[in-house]
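Just passing along the structure, written as structure tokens.
Missing here: one protein chain of the complex. Every other protein chain is in place.
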Amino acid sequence: MAEAQRIAAFAGLGSIGRTGRFLMEPLPNLARFIFRGSEAAAHDLGLAFGADLSREPLKANATADGRAALWLGPDEWLLIGPEADHAAILGIVAATVIEPSSLVDISHRNTGILLSGSRVEPVLNAGCPLDLDVSAFPVGMSTRTVLAKVEIVLWRKAASTFHLECGRSFAPYVHGFVAEAAREFLG
Amino acid sequence: MTAPFRTASGGRIKRAETLSFSFDGRPLEGHPGDTLASALLANGIHLVGRSFKYHRPRGILTAGSEEPNALVTIARDAGRTTPNLRATEVEIYSGLKASSQNRWPSLSFDVGGINDLFAPIFASGFYYKTFMWPKSFWRSVYEPQIRAAAGFGMAPEKPDPDRYQQRYAHCDVMVVGAGPAGLAAALAAMESGARVIIVDEGAEFGGSLLTDTSARIDGKTGWHWAADIIMSLGLSDKVTCLTRTSAFGYYADNMIGLSERITDHLEVPPAHAPRERLWQVRAKHVVLATGALERPLVFPGNDRPGVMLAEAARTYLNRYGVKVGSRVAVATATDSAYQAAIDLKAAGVEIAVLVDVRPEGGALVELAREAGIRVELGASVCDTVGRLRISSLAIGRIGADGRATRFETIACDGLLVSGGWTPTVHLYSQSRGKLRFDAASQTFLPGVGAQAQISAGAANGTFGLESVLNEGYAAGEAAARAAGKKTFGAKTFSAEATDAAPAGTLGALPTDRDPSRVRAFVDFQHDVTAKDLKLALREGFRSIEHMKRYTTTGMATDQGKTSNLNALAIAAKELGKDIPSVGLTTFRMPYTPVSFGILAGVARGDMFEPVRQTAAHASALALGAVFEDVGAWKRAWYFPKAGETMHQAVNREVTAVRQTVGLFDASTLGKIEVVGPDAAEFMHRLYTNPFLKLEVGRCRYGILTKDDGFVFDDGVVGRIAADRFHVTTTTGGAARVLSHFEDYRQTEWPDLKVWLTSTSEQWATFAIQGPKARDIIAPFVEGIDISAAAMPHMSVRGGTFLGVPARLFRMSFTGEFGFEVNVPADYGRAVWDALYPAVIAAGGAAYGTEAMHVLRAEKGYIIVGQETDGTVTPDDAGLAWAIGKAKADFVGKRGMLRADLVAPGRKQLVGLETVDGTTVLEEGAQITPVAVPAKRSHAIGHVTSSYQSPTVGRSIALALLENGRARHGERLYVPMPNGAIAVVVTDPVFYDKEGKRLDG
Amino acid sequence: MLLIRCPYCGERPEIEFRNMGEAHILRPGTDASDDEIADFLYRRSNTKGLIAERWRHVHGCSRFFNAVRHTVTDKFVSIYKTGEPKPDLTALAASLNGVARS
Partner (left out) sequence: MHFSYLSLIRQAFAANAGWPRQWRDPEPKPAYDVVIIGGGGHGLATAYYLAAEHGIRNVAVIERGWIGGGNSGRNTTIVRSNYLWEESEALYDHALDIWQDLSQVLNYNVMYSARGVLMLAHTVHDVQSSKRHIHANRLFGIDNEWLTPEECKAFCPPLNIAKTIRYPVLGGALQRKGGVARHDAVVWGYARAASGLGVDIIQNCEVTGIRRDASGAIEAVETTRGRIGAKKVGIVAAGHSSVVAAMADVRLPLESYPLQALVSEPLKPIVPCVIMSNTIHAYISQSDKGDLVIGAGTDQYVSYSQTGGLYINNATLEAICELMPTLRRVRMMRGWGGIVDTTPDRSPILSKTPVPGLFINCGWGTGGFKATPGSGHAFAHTIARDEPHPANAAFTLERFRSGRLIDEAAAAAVAH
């Protein structure tokens, strides 16, 4: 049987900007899961998963090999890994979590971009109402929030680098919005 | 050619460079740094506009955003035309085209000026007393006339091509106003390491320092001092300095709205720059250093071109190098106008006279006299003369009786006036802070604040440069401390300046004329005179709010910045009350007008709201699909082949499903994964249907009601595992159903171990429907036995499809045998592209939402939102079978039993067939028992869905009809404009009543 | 735009939240009288002063929580988690008046 081609929502929309001032580039395909359950279950899973599922609000933990657990709510975490890790993560959860909990594959529900550069904060602040100053939104913070008319997940990976996810059908809007906001910094 | 009223030197304009611009087509010249007002004045032009009601000639009153008179239209092109801009704020650039407004045929000869002659009739509120006879004339004659005469500028003819941006920002200290107080505050806050935003609506920072060339601060000139502070603020990466930025609104929890003008002052705006930007700033603490506004004086003929605020004239001289006349008179109630007179005199302007209404004058009388200025104390202006510009004034001595006795008429070409200073407390008041009236200074000042803010400088009633600076610095420091920053103690400045004392006069000046006959203007733009205000009071409009609305005082584009206090004082005097007990009208946002564009931001076209497209959208588009908007989604509506009408396409699509096979993109349906040991119990409590016993691998059509018992949403639910359900919702209902679920999970039944995750976008969903459905999918399916025996109707299986993980449902919303396959969305396009050729090869077709609607209507299946409208119970919709009668409770159970929801005569779902068999009824059409109903007769039902059915070969309709289920076979009527259509009530299922086709 | 302190995420702007109506309205059982069900579905205290209401941090942690807010000043007085008891609004109001006076 012919192999189905995977078309990620951001992929076709392309990058914007250039390294330094502002750059928006699509993230590669990722394995993504929403894990929901008790803090105890999260604790157990973190040990096996590699990245701790933070019980402290708004915190994301990442491993060197590309896994990350983002706190989204007191019983909700976004687990991310390289696309090739998909089955492995499923296996880890099945093997470690004993408490009742919920794991749902959302690898295709969400789609993501990486935003970086010295002007990344004002570009995001064109639509994101949060204080993105690193004192208020430190490296390692993750949260759901909004970008103009779209709900997003925002995770600060480095001082001037953000990982942003949204629902796949919102990708063209997010892309268009960011392009418009970045225009004055790229002109 | 230099402009005749330009000084030889001085000012902040760039004299070396000359710009040409035009006013009403007349070419003129100015310099960078000029406003339109200063450039016009430099050319000797005072007449700039016409007033609203009487079309009186008007000049330039102020040098700032409070300008009531000098409104102009600036046009770049047909789309970039902006009406009602203040000449005092417009910065000129080479090629600027300005024109005056509200006049015809020309500014100097305006036919509308005839209104001025009828002024006694056009008193306040006259229109409420007339234009009533004959009745029909209001709409046909009077109103059109009034509308044509009213309004100022014209909206552009073409859409505005410019772009507008928005930005959220946060800071520790927000400083509004960059005069001495604001600059000192920003400095203090910066020194504490706070994040600071400082804004000023002017083209440059400095505020009153730009006007006051006499000021010395710490040994520097005011200009130098300001320049130094501005530079150090600019160098700090924690300080954001925004010029041309008006703080227009002070909202809850210290959010300030800013409107930044970015390109309007540029000859060639850069392509990448937005025209304007809205800032929504959340500040930990706010310093309001918004200064004070000078008040005009109220006397007969006070509105002629050439009459100007004294400090404005001083600004034109010192900041712009412009003399506002050759021989000007000054009328004042406060000291600051003396300084203006002295400065003008020093620049070579003849000062015809300075009249001071105060019998003793003030601190600067001697200085003025020494400068050779004739000062008349205890005198008033009785009248002025001059049609398009003032030519003389009559002055009078103020007697003990409060009336003036005219003693001289003096020629002049300008008259500078000053009634005193009003602290700019607009934003403070918007923040819901309480104002207090200070009797000594006769001003309203900030009292008990409601938010984390502090006022400083003239805005706080503090005058005297040194005090203003020290207060500003202290305010910035206090604000930084309140925001959690460490500060280093007060700094003090030493400063000298010729300062304003706050006191002045309020209300109308004494005159020798009958105040009930003369027109002394209070609100210039709206032509409200002192006697209008008194008339309103006489007629019983005694609350200041009534007076405002009856006379429209303070309701013009300047919102009464220069007039409200005078109006209030006149009212208070007339009512015999003190000013605070009469009270102010409400200060509202915006402080100065803000463009619609800035508030709308980037929201236009595709950025207005996200355009949500399914994974297979591009493929549908390539097939020529026509799309419809459903919520934010684009859904393929139908797939016309070349030359096909919509109707033909839909018929073909429906027929394909019934006879062979159809392919439908159902991806927009909402999906929720319900997981946990209590998942079944949770579902059981939410849905009207029973769910505990649904077997793994089976699905069920479920109805959701809210606690009120009306149908809320529906969808097919599959049990994937004992503790896992795949729930589908309507497209539009996805978000609200999830919210409804979360609500009950978190707040009603927190003990249940169940979790919800939206999967709407995880899955691309395709329906393959029709007799050949199994043949079509078979080649793609792995790991699932799709035989009838192994996979019965209403079952769900996991496996792979085209090699990717899939959930395959055997179900049908068409009445045909069929499947719905769910694949991870990024594979959606590949799966569609694989299925489509197979469907075509089998003689089938892709079908859109319209065909889907026809197919389900032929089967009598409802669509939530079409057959239901929030007033329909499951029983009304013929879904009583889906109510778990044995269930102890479910959401909506009790609500459904309320008296009216079980009363006889409710509307029930039925089918309708037209008697002629061909007419397609209009959806929404009403149903009556008789063919020719009387006016106001009762409709017994309405058509919810209606189509031409290719399957049954006739038109069919669904309807909600009173007692409908008992009426099968009855003949009823659908009245239409050109006659009623006879219909017969039927069962809602038009096709395959036994449901045999589901078995394939 | 209000600033709302989510009990999980801290202060966040109002546009991340949905107001979910008055709090502490108990869902009656199926044996409720007509009046009880009407009360539950429709009648609200709508107080001018302090009210207890439900919010959901829908574009944040997604949690429901309760808050006491003054409906004239729009200021939040107390924020607490779902399931915690309703504060004594009368006492709270009295203590607020004290603050205002002092």
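In order of appearance the chains are A, B and C, and numbering begins at 1 in each one.
Here is the rule we use: a contact is a pair of C-beta atoms (placed from the backbone, for glycine too) under 8 Å apart; a residue touches a chain by one contact, two chains touch by 3 or more.
Just so we're clear, the structure is a prediction, and the values are computed from it rather than from any experiment.
Put simply, the missing chain touches B, C once the whole complex is considered.
When the whole complex is considered, the residue among B:23, B:152 or B:463 that touches the unshown chain is B:152.
The missing chain, though absent from the display, is touched by one residue of B:543, B:948 or B:963; that residue is B:543. By the touch criterion stated above, the residues of subunit C touching the omitted chain are 1-2, 14-15, 18-19, 21-22, 34-35, 38-39, 41-48, 51, 53, 69, 71-74. On the side of subunit B, the interface with the absent chain consists of residues 52, 79-84, 118, 120-121, 123, 126-133, 135, 138-139, 143, 146-148, 150-160, 162, 164, 166, 249, 251-252, 255, 257, 278, 280, 432, 514, 516-517, 531, 535, 538-543, 545-546, 549-550, 552, 555, 557, 559, 586, 588-590, 593-597, 599-601, 603-606, 608-609, 611, 628-630, 637, 708-710, 865-866, 869-871, 895, 898-901, 922-926, 928, 933, 935-939, 942, 975, 977, using the contact rule stated above.
In this text, only the chains that are shown with their structure count from here on.
In terms of their C-alpha centroids, the spacing between subunit A and subunit B amounts to 32 Å. With centres taken as mean Cα positions, subunit C sits 28 Å from subunit B. Looking at subunit C, one finds that residues 1, 13, 62-63 touch two or more other chains.
In subunit B, 168, 280, 282 are the positions where the chain touches two or more neighbouring chains simultaneously.
Of all residues in subunit B, only 163, 165-170, 195, 270-274, 280, 282, 602-603, 606-607, 609-615, 633, 673, 675-677, 723, 753-763, 779-780, 782, 802-804, 823-827, 829-831, 834 touch subunit A in the complex they form. Contacts from subunit A toward subunit B in the complex involve residues 1-9, 29, 34, 36-37, 75-76, 100-110, 122, 125-131, 133, 136, 148-150, 167-170, 172-173, 176-177, 180-181, 183-184, 186-187. Subunit A meets subunit C in the complex at residues 57-58, 72-74, 76, 129-130, 143-146, 151.
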